[in-house]
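With one protein chain withheld, the remaining protein chains of the complex are depicted in position.
Think of it as A, B and C in the order they're written, each chain with its own count starting at 1.
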């Protein structure tokens, strides 16, 4: 049972700018690409927000999140000892066995906070090392904890302050890969998918959308696919680039 | 200017049962019978609640309150270091000079949390010692800090656990006094006033009512007087027993 | 917990308790079974169903506001035929009353929908003339009593299941609307659906929703919904299902005291997935404490 429960925050640390890392101790379930719906027990927002599993093991779970709107800004004000309410794991998550069966090279391409789910994925890909491409606005974060499991990494920032200057998609040789996995802003993922399609490269996409229920009941979070409008929280959040249809 | 400000809580202590004492440090204004509108900075209630000055001096202010409904229950969950928002002092307050001019004996009669404003009043009555009558449900509170300034005190509880058993009004020889000052539940104050009237004894009453603005603007808090419907927050909360008209 | 009797009856259907989950917030009933046994509920209501499959609205579909939620789902659903073919998958194994919520754009679609659903296994049909999120029909039938009369009467004449009519709070005159639906043959009334509302993204200078207007639900609407339920209950003789912002058992008791035979929980499930069960247990506890043996003792007491 996916019980709705409350959990004490072990740590809620400001990583850089508006990026925070929240750790909870205890027995949590889930795998890469899945997410939890979380909200502060005391706060002014009532809807929980979907946050990916950034790291999970026997000791507990951690989330990496960007304080961007009302809900995540409330998260950022919490401290160790505060209580959050949560339920999960939700969504399909990545099929790591299938991914590991891929013959050839795999790239993981993240934009901004898209690094959050990538971390757990890379941890789980034990048989397969990947090439990591991370784009950020101005400063990078969380890359150091990811990189020990990767073949290579490339970082770019829009301002050029760190890594290469420009969008990460400008530095991604799609044609060298057999599978590209991407999480990040819609506009970036769209670009990645269309490059993959042009080059006949398979892709996997972690979709985001506004959610209400998180469990498939409300149809708030649908995205367009070749097999109809599908729920990001249920049939997703992981879709193949081939099945997604992008509107603007 | 009666600025709207925030203040850090110095202490928020559970006195007994659902009675709490909240202390704030700093420079606050006000006198007995006046009140502040207060609310937690973070919380689920938006309207501030009127709370009497329980004690005020150069070091700060304290409130004594009963956690009974939504608002005051939220107060009770606050801890030292949390922020409240507040404005005041509001209302007319007691005219201590006038009270001290009274020739003869004065009784202060409180019911339950009505002891809160009585404390500051008794502190201010330097020239005049009073007889204190306090009624409670089951246990007394805050009486010890009041009693050093009084001639005599009598306590009653409804259960008889402490002091005399029964209502405090049953133990009050109104006819012995020249002025009776009362704060507490409406039903008790009504009884006190009617006894005073029968015995031709003057009385002063600290009225309560539901408030929205606290500053005279909304007319939520009116009570019936011989000179029209008057605002507890503005023309009150202190009224003379003679001018009040009680509806049920 | 055997001491109290929570049973109630809507349009001849016995319910073990008055807790229903609202259309569009509970899928087809199984999504929340990961949190509790949904059979414990008095009834569940399906997502709005239409004769043909509907893709729903484009663009953003939900927007949180203070005290509420604005949604623009637009009746996305697989269509009644698919629902009936895959009934096992959607509702199979659920052992409580199932209410099918029926939407439509035209009178013909409503009639056709009711004919088809009459052959299904659902226990009741809730005629939704109050959806603010579809361009034609939908709420249009729920604004003026005269428009509602026609659709309710005609649908009722073909409907072989007990029929609830779901009212819009945007109706011109909610009491007249309820009376009209009663006269037209409704077996029960449910209210309220969402309030027509909007939000604006001030930085992008655009409405939040593609359709501009969308439906407000959640605790924000509770005091208005409660008033409407009270007004309706004082005026009609058929049973009423009260809803709109019910989040706690106290809210539910308010609606029952206002006269509702049953209550329905919508958006609250998003805030707390266990809300319907928490409400059920809260009501039981209140009844025990207050020595209420049967909800009839307090129903409509206001």
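Criterion: a contact is a pair of C-beta atoms (placed from the backbone, for glycine too) under 8 Å apart; a residue touches a chain by one contact, two chains touch by 3 or more.
Note that the structure is a prediction, hence the values are computed from the model and not measured.
S.K.: Of the chains you can see, which ones touch the chain that is left out?
M.R.: Answer for the hidden chain's contacts among shown chains: B, C.
S.K.: Can you list where chain C touches the absent chain?
M.R.: Residues in contact with the chain left out: 65-68, 70, 172-173, 195-200, 202, 205-207, 212-213, 216, 219-224, 226-227, 230, 250, 253-254, 257-258, 286, 298, 301-302.
S.K.: List the chain B residues touching the unshown chain?
M.R.: 1-4, 44-48, 70-71, 85, 87, 210-213, 215-222, 228-229, 247
Everything that follows uses one rule, which is that only the chains that are shown with their structure count from here on.
S.K.: Mind checking the centre-to-centre distance between chain B and chain C? Centres are C-alpha means, answer in whole Å.
M.R.: 47
S.K.: Can you compute the centre-to-centre distance for chain A and chain B, using the mean CA position of each chain? Integer Å is fine.
M.R.: Taking the average C-alpha coordinate of chain A and of chain B, the gap between them is 56 Å.
S.K.: Averaging over Cα atoms per chain, report the distance between chain A and chain C in Å.
M.R.: Averaging C-alpha atoms per chain gives centres 35 Å apart.
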